[in-house]
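Before I ask anything, let me first share the structure, which is written out below as structure tokens.
One chain of protein is taken out of this complex; the other chains stay put.
Right, chain A next:
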Amino acid sequence: MIVKALTENGVTANESVTPHPPAKRKRSGFWSSVLQQKYLYLMSLPFVIWVFIFSYVPVWGWLMAFQKYKPAKSFSEQEWVGLANFKELFQDERFYLVLRNTLAMSILGLIVGFVVPILFAVLLNELRGSIFKRTVQTVSYLPHFVSWVVVGGIVYKTLSIDGGIVNDLLIWMNVIDEPIQFMAQGKYFWGVVTAADIWKETGWNAIIYLAAITGIDKELYEAAKVDGAGRIKQMFNITLPGIRSTIMVLLIMNIGHLIGIGFEKQFQLQNNLVTDYSEVLDLYALKYGIQISRFSYGTAISMFTSVVSVILLFTANGVMKKLTKESIM
């Protein structure tokens, strides 16, 4: 969102600087615009360098995936093995299981993690009392700052069969007779992770939508009111369309991250009984790559995730462009 705001500002700045593009500009094209916007370029230069150093230089390390890398040897001494690491990866049954878990949890997270914060933001926006509204907003995004280590502990405690509040509540409401071992059964794991994620991130994610809603012209609402639109109608015809572009941008970016969901939550919430459902790609890379010093294998896995992420991002972007004329590139 910050990026988006910056570019928007950048665009407006451009327009104000050159209200009447001179004829010269067409001839020298790129360089003249560089000259004209030299301060903007200078200002962005440190960040370009930063991105280059931290995001592009390390890509050089991908070469490791084609080697049998041994630590403490120079680059030229490494043994080249071609695609052997990838072959092994694609032949491992565990890899497909792990890929399934990754996709399942990230798609669940994407769907729920989109609908709930938008709903929350839109409903919160309808609240009248400004103090109450602000309090709710602050309280709701506080869990974002709680580390997953702590959240893991809280989840375990809440779902415990030994005085856990969820089981106590379900028994009290006569929904179940016997407490359920939520954390011991693989089939519940994806749900538990998604629910924990909602608890932790809903408030935080809603901030962006709330900010976008504030940007909607108040006159639109007034005009709608004059035309006799109720609150529900206003919601669907003004608020939601008003934040559509924000939703699209975030959706495309999140689709790009589908496969690289990290491993913090899974790592904190898993136990030996549910590993078939909890192990995600990054955990697999950790266990079968780094932990047993197979750096090349680990690199092959992360290279796979990166390539898939880029493909997903471009596909999502292309599809959106076709369907809704909104895109981030």
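Note that in this section a residue touches a chain if its C-beta (ideal position, glycine included) is under 8 Å from a C-beta of that chain, and two chains touch if they have at least 3 such contacts; residues count from 1.
Everything below uses one rule, namely that contacts and distances are computed from a predicted model.
*Asks:* Can you tell which of "Putrescine transport system permease protein", "V-type ATP synthase subunit F", "Exporter of polyketide antibiotics" or "Carbohydrate ABC transporter substrate-binding protein, CUT1 family" UniProt lists for the chain that's not drawn?
*Replies:* "Carbohydrate ABC transporter substrate-binding protein, CUT1 family"
*Asks:* Looking at A:L63, A:V136 or A:L273, which residue reaches the missing chain?
*Replies:* A:L273
*Asks:* Touching the hidden chain in the complete assembly: which of A:W62, A:Y141, A:Y156 or A:W199 does that?
*Replies:* Considering all chains, including the one not shown, the answer is A:Y156.
*Asks:* Quickly run down the residues of chain A that touch the omitted chain.
*Replies:* Touching the missing chain: residues 39, 42-43, 45-46, 49, 68, 70-73, 94, 152-153, 156, 160-162, 181, 183-184, 271-273, 275-276, 286-288, 290-295.
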